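One protein chain omitted, others in place.
Chain nomenclature is as follows: A, B and C, assigned in order of appearance, with residue numbering initiated at 1 for each chain independently.
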Amino acid sequence: MRHRRYAQFLWAGRELLTHPGATLLMALSMGLLTTMMATGLLLSQALTATTSRLLDQGPDLVVRRVTPNGGQPISSQAADLALKIPGITEARPRIWGTVSTPQAAVTVVAADRDAIARLTITAAIQAPVRGEAVAGSGVHLPETDAHLVLHGTDTITVRITQRFPQETDLATHDLVMLHPDDARRLLGLALDEACDLALAVFHPDEAEALLPELARVFPWPVHIATRQETRKHYATAFGRRGGLAALLYIPAVIALALLTAAVIRQHIGSRSRVGLLKALGWTSRDIVGLQITKAAIVGLPAIAGGLMLAYALVYAPSQTWAGMLLLGWQETAPIMHLDAGFAAPVFLEVAGILLIPYLAAVLWSSLVQAASNPHDLLNRGN
Amino acid sequence: MTRHPLLLAVFTTDILTVLLILWASATAVRIALHWNPQDTGAQQLRLQTQSETAALAVAWAFGLHLLATATLIYGMTNILPGMVPGAMCGTGVLQAMQSGGPRMLIYRLMGLAILWIWWRIENVNQSQPEAPLVPANARIVLLALPVFALALYAAWQAALAMDFQQPVDCCAVIYDQFHSLEEARRTLGAGHTGWLTAFGVLTVALVASAVAAWKTAGRRWPHLLLAALAMAWLPIAAIALVRVLAAYHYGVLHHHCPWCLFLPEHHLAGFPIWAAWIVVAMEAPVAVALSLLAARQAPPAQTSACHQAGLAARNTLLAVLIFLCLTVGPALWWRLRFGMWLTG
Amino acid sequence: MPTALACRNLTYAYPNGASSATTALLRNIDAVFPGGRVVLISGKSGAGKSTLLHLLAGLLRPTSGEILADGQPVSRWLTAHRDRWRRRVGIVFQQDYLVSELTVLENVMLPLIPRSGSPRYWRESSHNILARLNAVELVGQSVSTLSGGQRQRVATARALVDAPDYILADEPTAHQDLENAQRLGHLLRQAAERGAIVVVAAHDRHVDKWLKVDQHLSLADGNLEPAP
Partner (left out) sequence: MPTGKHSPANNRPGLEPTPDSPRPSEPDRLPLDRLVPAGWLLGIALTVVSLCVLTLTYDTVRGVFPPPDQAAPVLHAIGLNELALVPSGRPARRPVLTPSPIDWRYGPVLPRQAPEVIPLLKTAPFDTPRAATP
């Protein structure tokens, strides 16, 4: 039985060799289609997974002060108010914002000396002193100078003394870490003011339960963002981009439909061949099996190769194309070390999207022919 | 009225299924009226050819129906709850569908049962060169047509009734069944221990009869016993699952909801559990039908029918074991992990 | 080995143009083709010889009546069963129906592929039958380069390669010289001697030059009768 099956596989290979050009074209088309579809889906999946994983390291809750005139700086004493609530373990006033440089906008953040001291990454980062800064790999400087001009409510010039490692690009690519005094001056904040308050809670799952109490404890109205909310916003943003990317799939799906139609046409076109095979003692099952085997010999490696290419494109350690093409970076994009842990369902999804209609087209056309009278197939086929 | 793509896909598949069965029914009527296997006249030979094409159409209809039902259940449990305000699972979606929802499910299951029997008999038929069971299956197709038409009509009613603006309260449906905790601990007057005992006894009996029916495929009584036990086992297994054993999936007591099992939070356990339950509901009667059919057939078809009856018994056995593993297994795991049962 | 292939009350009619009327090509034919014998069916062009062979091979369903193989009504069997039964049939078509993309050897292999056997066995069997039909020099050639006679020999080799129980040959010597025709006749006779049922349809009545016939039937006006 095994021997017979091998022989039939071999014959399917032989039949494919009768049209090597068409076979190769078919495999390439399917491979490229797979790559196109899988790359988009994998990237969206990987960004969502990675964002979620990284955001776990960020604050559980972020409190901002709101007034009828808009957002307002928060007093540094607000942290003490927050810490009175049972369940809140840490309250950190944050000083950060978007400012511009002669080259591009950057995000600045005031260094938290204690937190930086606890950081033990490959290249240890030192908290910057006044007039110095630590910059991400995407912050550009004039070639001969290490000084960066920052325009906020005031303009300051800082010297870049260190760079964040490239492996941390997802968090630091266009980030400039300043001394808190420099950051306050740049952002127009008074000495005891901060932009907002980042909170850590004892039980992250119960963070939302603390919201009413938090809103009550501050003497002014607040807007509180939870981690869940942040995650959801990111997922929605990627989903929206994914939706736009889906427009790109339309030609791909049309191409697939044409490909499938071509397969059907190819099979119906060889009706006399099917009639001959039946006359020579091939059963309908043999013929359907042959056609499915032929389709699988072309389709499976093409889809596997396409998936592999998409996988390499999305997860390769130094990939920056996604940032350049899809996320709006102009010169240098962050190096994306994305989370490959959830790729398997995407593989199955893409394989299903492509393989099922392809095999269904083959199966349907084969069955339709296989059920006909061999005499009719021989005489009415081409 | 909803135009959700999932429901439209199910609806389109249902229409296709009804059309295929309708087409096969036209041949089935002619077969019922004119089939004469002894005749070698032109009409009979034409009917023989048409019966093969009709069988292919019904086989496709069966496949499409299975696919549409699985898609519908997935949609009702995992997609539509996110769109119906207040719905947490399929219970809320059924509420939103009003009376059309349950009717649609009942007709779908009836249709599934009819085509399941058709499929098993067709297997016997196809194993014989001269297809001796064509008239029997033609009658089954004629029986299936009104059921599938009603299922389609009910699906249309359900889709019409669905309103994504109107909130539902599916938890109220679950919890409003009881006025006191004592009521939640009893079902139809019997305590949970009683139901579990009945479930255990019937399961053992069902497993034993399925083994007997599988191993003695040529005899009729094990199959009759299997079907009778299965008919008793099905409601009791459903009650034991929903009222007692589901608690070990949910981790809470008295959440008597059959639909929450389909949620990802509970590892989509509802799909294999209820699929196993449906396999028992389908295969046990099929085993009897085939064993009764075998007695009326000439030797080659008789052998094939006995073989198919044995397969049906074996499938029943496997389904019961899967059901058992997925319902009792979590309870045992809970007991090992926490050292106690969830008894409330 | 088969005991007999028989037609019982066999009628075949084809649609007559656009109208619903049909024209009967074969009418109520009753005939028995016993095992171990060579039967010749002769008749004019268009008499229905090829259609009769196609009906006997199960390639076509009769309009009424039936084909019985060893008493079993194969013409009324389900397609899958008829397909399996046809593995025992070797048929030589009037047109050769060779696959132009395949070599001669591969064309001859075609019936062997769905059956058991290794590629080595396919090659050996095909090679041997081609050798017996004096076509061994053609094995590696593309069929598009062959002459009419060579194509017919390859098609015959394809029909005989699996030593079928039923051999149905339609004008097998249409383009052959006498030597090759005699060689084919010898092969068919050998097949009959091992018990196969051999039915040959030929326009030319003078087949005794190459084939030793046991029974000669004539097909005319839709009826099959012993030849005078």
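Quick note on the criterion: contacts are C-beta pairs under 8 Å (C-beta built on N, C-alpha and C of every residue); 3 or more make two chains touch, one makes a residue touch a chain.
Since we're looking at a predicted model, the values are computed, not measured.
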Omitted chain - touching chains that are shown: A, C
Omitted-chain contact residue, chosen from A:L47, A:A207 or A:V274: A:L47
Option touching the unshown chain, where A:M26, A:V62 or A:L148 are the choices: A:V62
Positions on chain A contacted by the hidden chain, ascending: 9-14, 16-17, 47, 50-51, 53-59, 62, 64, 66, 69-73, 92, 94, 96-100, 102-107, 109, 111-112, 115-116, 118-122, 125, 136, 138, 149, 151-155, 164-165, 167-175, 177, 186-189, 195-196, 198, 223, 225, 227, 229-230, 233-234, 236-237, 297, 300-301, 304-305, 307-308, 311, 315-317, 323, 327-330, 334, 337-341, 343-344, 347
Absent chain, residues of chain C that touch it: 103-106, 109, 112, 115-121, 123-125, 127-129, 131-132, 134, 136, 139-140, 160-163, 183, 186-187, 190-191, 193-196
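Keep this in mind: only the chains that are shown with their structure count from here on.
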Chain at the geometric heart of the assembly (C-alpha centres): B
A-C compared against B-C, more contacting pairs: A-C
Interchain centroid distance [CA atoms averaged], chain A/chain B, Å: 40
Between chain C and chain B, distance of the C-alpha-averaged centres to the nearest whole Å: 51
Set of chain B residues in contact with two or more other chains: 52
Multi-chain contact residues (two or more partners), chain A: 371
Touching residues (chain side chain A, partner chain C) in the complex: 3-4, 7-8, 10-11, 14, 18-19, 272-273, 275-286, 371, 373-376, 378
Chain B contact footprint on chain C (complex, rising order): 8-9, 11, 61-66, 72-74, 76-82
Chain C partner contacts - residues on chain B that touch it in the complex: 40-42, 45, 48-49, 52, 126, 128-131
